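One structure is given below, encoded as structure tokens.
Only one protein chain is missing from this complex, and each of the others stays in its spot.
== subunit A ==
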Amino acid sequence: MSAVAGTHAQDQHHGPARGFSRWLLTTNHKDIGSMYLIFSFTMFLLGGTMAMVIRAELFQPGLQIVQPEFFNQMTTMHGLIMVFGAVMPAFVGLANWMIPLMIGAPDMALPRMNNWSFWLLPCAFLILVSTLFMEGGAPNFGWTFYAPLSTTYGPPSTTFFVFAIHIMGVSSIMGAINVIATVLNMRAPGMTLMKMPMFVWTWLITAFLLIAVMPVLAGVVTMVLMDINFGTSFFNAAGGGDPVLFQHVFWFFGHPEVYIMILPAFGAISQIIPAFSRKRLFGYSSMVYATGAIAMLSFLVWAHHMFTVGVPVAGQLFFMYATLLIAVPTGVKVFNWVATMFRGALSFETPMLFAVAFVILFSIGGFSGVMLAIAPADFQYHDTYFVVAHFHYVLVPGAIFGIFASAYFWLPKWTGHMYDETLGKTHFWLSFIGMNLAFFPMHFLGLAGMPRRIPDYALQFADFNMVSSIGAFMFGATQLLFVLIVVKCVKGGEKAPAKPWDGAEGLEWTLPSPAPYHTFSTPPEVK
């Protein structure tokens, strides 16, 4: 440390403060990362509980457990909580923990803002979840809150929903600014951009996407707010507006958003597969460019969510081809992961199991995505369970398995203990079976014509729905096992060495496990 005036510099070497104020007031990227991860898992369980309600209702045809109004609130809240409460914060948590360790920085670039980004989330979700107890119930229009369902026909709580989204947006934008400033400005000497670990690269690009599209989401919810409360007619044709405008603005946010939820998982998988293949990542630079290409293309494909709404033919063709183009860089990535494993000395610890399952199952989700991208075919699939199957295949074994893989991969670094490998593998296999059982039949249901977002269905869909519900219950119950595994790992277990995975590479493994409270106060030299 050079001569920096004042007591602050010395304080940096203190351990964490005691008591709850440590968490409330912290500026430490590891504390904040842990809080993000814990918050996200809590939301995962809450959103999962809602999914259980949905699947319980759909276990058999007919209405048995909940009213259709409440069912709609459950699908809406499940989607919102999983997207904004579970997946996104989990990746921000991983970014907080790992980016400074991976690039050799003492902390995130703007540590106080980092704390604010986190604490806004519980605040936003407090407001969002409280809508369940308001007059007229929670939002019931699906997580996409299409006008006029959200404007003309929305419950009074829609206004609260809008402000909750605003707060989440502020949190995401600040989190993303922090990531960009950290990556661009805080890398250790010698760590050039093209030497950065893939996880850092994918997060840099994700952060750019976040800053570009979260304000657009803020814009569209503001228009909804104005239409509801101040008599504007953005989405009302009687005043010259257009409900389709809503869909355009929303999906201009919404499509990059799906890459926001998957790119960091790509990055994490690109760290994990080489570690357990004991080989370098195949095609590093093509991975970087592919990620960039996916991000750029993601801005040009939004209307593929809207083929059936009446987009002009020229528009349908453009958006169809642009969407199909995304399969190319995504294919590059899948090819590189497989090529990394090819002739590697593979071992299948829990992180690798999740990673391999990620590659296979995410590809299935990608293929159904290609099917959906084809405009004439999409007319058949639109708003059916096929769509539900598609995006759950990219989000559950994609984003969520990516997060689990990362958690198992870095738990030894975070806690200083090895997790219980048997339990970890059990968690994986039960999740794997449960998830496929839950979501694979949905493909068939959708192709046979079962619409999404309904509490009841025709009798011919009964068997597959029951299978799907059983799978969902299995997947849901299995996640409680993860709580046990993490708690056990935090409390004790086999001591983890600095580098528990012999194929792993990167600065984070040069640090002792658990990583000290303050790391890289003096940056390491990267050769």
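Basically, a contact is a pair of C-beta atoms (placed from the backbone, for glycine too) under 8 Å apart; a residue touches a chain by one contact, two chains touch by 3 or more; residues count from 1.
Everything that follows uses one rule, which is that contacts and distances are computed from a predicted model.
Undergrad: Name the absent chain by its UniProt protein name; which of "Fe-S cluster assembly protein SufD", "cytochrome-c oxidase", "Carbon monoxide dehydrogenase" or "Sulfate ABC transporter ATPase" is it?
TA: "cytochrome-c oxidase"
Undergrad: One chain isn't shown here. Among A:Val66, A:Val129 or A:Val170, which residue touches it?
TA: Of all options in A:Val66, A:Val129 or A:Val170, contact with the hidden chain holds for A:Val170.
Undergrad: Looking beyond the chains shown, say which of A:Leu46, A:Ala138, A:Ile180 or A:Ala407 touches the absent one.
TA: Touching the chain that is not displayed is residue A:Ile180.
Undergrad: Sort through A:Phe252, A:Phe319 or A:Trp337 and give me the one touching the missing partner chain.
TA: A:Phe252
Undergrad: By the contact criterion defined above, which parts of subunit A meet the unshown chain? Give residue numbers in ascending order.
TA: Subunit A touches the missing chain through residues 1-2, 4-6, 8-9, 11-12, 17, 21-22, 24-27, 105-107, 109-113, 115-116, 119-120, 123-124, 126-127, 156-157, 159-160, 162-163, 166-167, 170, 173, 176-178, 180-182, 184-186, 189, 211-216, 218-220, 222-223, 225-226, 228-234, 236-242, 244-245, 248-249, 252, 310, 312-313, 518, 521-523, 525.
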